[in-house]
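For this depiction, one protein chain was excluded, whereas all remaining protein chains were kept in their positions.
Entry: chain A
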């Protein structure tokens, strides 16, 4: 048996569940009421995406990605996991990508059709990221400070962005803008699995 075969998913997560959930809570404690501003940015970005104002929608997503990169990953998560700094850089790269799209992308010629499957999926995903996910922690018995909020915590930021990207972008730009959010959500899912 090779050494690698002896590793489990848990061996790559260097903290326990209580430490991770406490990190989420500390973000809430440290930055409340910034949550309200971030949620307003997210909701406005979703509204603009639906109104075919792609460039402005992408521009509004830049501050949340930048904030999560620095405040969550580089300043806090990196204390627990050496990979945190690198993930922070990936989030900054996503912010730069959204900024580039805001400046160069022309957007779809027509308004998004609400009945098209990608747009319907995008609306559902974005609403879950903005309004559904923050309720999970309080419903699960954690404090309101532990609520994961768009622009403060990485999961809702990635989910809401994926939804907005599905609505606002087409072709290669959609796929390009979805890579980092999707990769983070995969990593986050594995982390939560290992912490069970």
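Please note the rule applied: a contact is a pair of C-beta atoms (placed from the backbone, for glycine too) under 8 Å apart; a residue touches a chain by one contact, two chains touch by 3 or more; residues count from 1.
Definition applied: contacts and distances are computed from a predicted model.
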## Note on the structure
Among "Transport permease protein", "Aldo/keto reductase", "Transketolase" or "Imidazole glycerol phosphate synthase subunit HisH", the omitted chain is listed in UniProt as "Aldo/keto reductase"
### Of A:15, A:32 or A:128, the residue in touch with the unshown chain
A:15
## Note on the structure
Interface residues of chain A toward the undisplayed chain are 3, 6-8, 10-11, 13-16, 18-19, 22-23, 26, 76, 79-82
